[in-house]
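The structure that follows is given in the form of structure tokens.
Every protein chain except one is present and positioned as in the full complex.
Up next, chain A:
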Amino acid sequence: MNPHPSSCSNGRSIRTRFARRFLRALKKIGSKGSSSRPSPRDISWRCRRVKIAADASMASAVGPRRVWSRTMLNMLRSRSHACLHASRLGNSRRPGADRHAVGKRKRLVLKRKLPNRLGLNQVNQLRRLVPGGEAMDLDILLDETAHYIKCLATQVKVMRSIVDYCSA
């Protein structure tokens, strides 16, 4: 029997793991606010924290067994360290905007021969959208993308459920 977790893991467990982590993070963020009127700066701080919490909770729920989640965990870790030392946090919330933080190895990957029917433009776009995509071989990229999309869709579903619940 294969002791390693299968690559297509149980979707429901990812959803639960994400939901637990995310709710825990939301609770922490919510408790930090002052009960009196928050300033615009407080609001934007909180908004940023929620976005980061969503990404971090999903990446951590998936764990290091996927390239994209590993990349995201590393990025979040290095960003939080940078935050401690720098006074200014950049506005790049999404992996696609933070390309310089991803490893610079394997630049050659863009020059490799692609089956023409795939469209180089689309593949390059995809590389920028998937965390760690720049350095992946094409087959890994396609496989990771499918998993990334499943997890993103789960993330959105759970977030929507929470919003619906809290707005009721």
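Everything that follows uses one rule, which is that a residue touches a chain if its C-beta (ideal position, glycine included) is under 8 Å from a C-beta of that chain, and two chains touch if they have at least 3 such contacts; residues count from 1.
Everything that follows uses one rule, which is that contacts and distances are computed from a predicted model.
Per the UniProt record, the absent chain's protein name among "Presenilin", "BHLH domain-containing protein", "GCS light chain" or "Mitochondrial ribonuclease P catalytic subunit" is "BHLH domain-containing protein".
Those residues of chain A that touch the chain absent from the view are 12, 15-16, 19-20, 23-24, 26-27, 29-31, 33, 38, 43, 46-47, 49-51, 54, 93-94, 115, 117-119, 122-123, 125-126, 129-130, 137-140, 142-143, 145-146, 148-150, 152-153, 155-156, 158-163, 165-167.
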